[in-house]
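Other chains dropped; remaining ones untouched in position.
Going in written order, the chains are labelled A and B, and every chain counts its residues from 1.
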């Protein structure tokens, strides 16, 4: 299990369970939404490239990690809420909530995009640019789309354009670089590109015409 | 075609067509939602385990059964509604409606969970606990999730935790028992376990913290 898988699983489990809490689901709903967000992208990827049954269904690690993460998120939230006193704190919490959601979502997106590209290259032994990019994109955004659909929301990816745009920067960076430098360094650079582009887009409120 | 398939198809077709009626769809929408709920779980299962094209697309039996069921539900509802007079009856209908929805959904869930596990074991010749459990769970809840998403509702499985919990009891029971006793008896016990756990959970209103 690679570092990216661990980062991605934890991050997406956090974002899934936080959305479930916001939707006032119970502990089990929180668990399921956390696991689905974590496992979803990889499962869609494996079905798309024909690697069935999906690897994540055979390896308990990812499921265990995301389950523990979801439970920890639930406990922290319970603890935190009990100690909350004034409205002032509530407002700060709200800000923290959005920041944590943003970063967990971004980390998961970045990690699974790179993982999707790696899996496509190694499983299909292909170098087709479009195919690799497509599967990378789907792996990255898939977990979040499932999460949002199950929670009854319009997927984030359709509302925040920088979501997918950041992905495309990372995909292009990784694809170009892995031909020239060691694969793991190319992966790291692609991963960071996604984080940086999304952070900058948020910070400077880059917008596209509507 | 096994008994479980017949029970599951009829039960899920009832739950799908009842939701379509509630959403004021016309006869065709009722038919489609009934068929999708019946066929959906098995189709997802076959795609996940790589048994393509899905068996249910090649065998008309399941489609025919669920179509007939959906039409019968529509006719009964039409007939019943015509005869309804007082509000008192309406209230009793409402109760009946929820009970029927609960039992059709529970029977479909139980039947397709077991069917999903059986198909995984026989198609992949595997004994991997996690894989079998995952595919069983997806087969059981898949039809209902498709039904709820298409009808614009947050899936039942995320709101009623006992939904998936009951499934897990049945899965564990079947998985442990089929190593020791005849497969068909293990399947029956797993099936009944899901029914019983879900009924008890509903009856005694077991709840998890929110």
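Convention: a residue touches a chain if its C-beta (ideal position, glycine included) is under 8 Å from a C-beta of that chain, and two chains touch if they have at least 3 such contacts.
Everything numeric in this text was worked out from a predicted model, so none of it was measured.
A.B. asks: Note that 2 identical chains are shown, then give how many the whole complex contains.
C.D. replies: Taking the 2 displayed chains as part of the assembly, the whole thing totals 3 copies.
Throughout what follows, only the chains that are shown with their structure count from here on.
A.B. asks: In angstrom, rounded to a whole number, how far apart do the mean CA points of chain A and chain B lie?
C.D. replies: Centres of chain A and chain B (C-alpha means) sit 30 Å apart.
A.B. asks: So in the complex, which bits of chain B are touching chain A?
C.D. replies: 47-50, 120, 124, 128, 130-131, 134-135, 145, 149, 153-155, 157-159, 161-162, 164-165, 207-210
A.B. asks: In the complex of these two chains, what residues of chain A are touching chain B?
C.D. replies: 20, 23-29, 32-33, 43, 47, 50, 52-54, 57-60, 63, 78, 149-152
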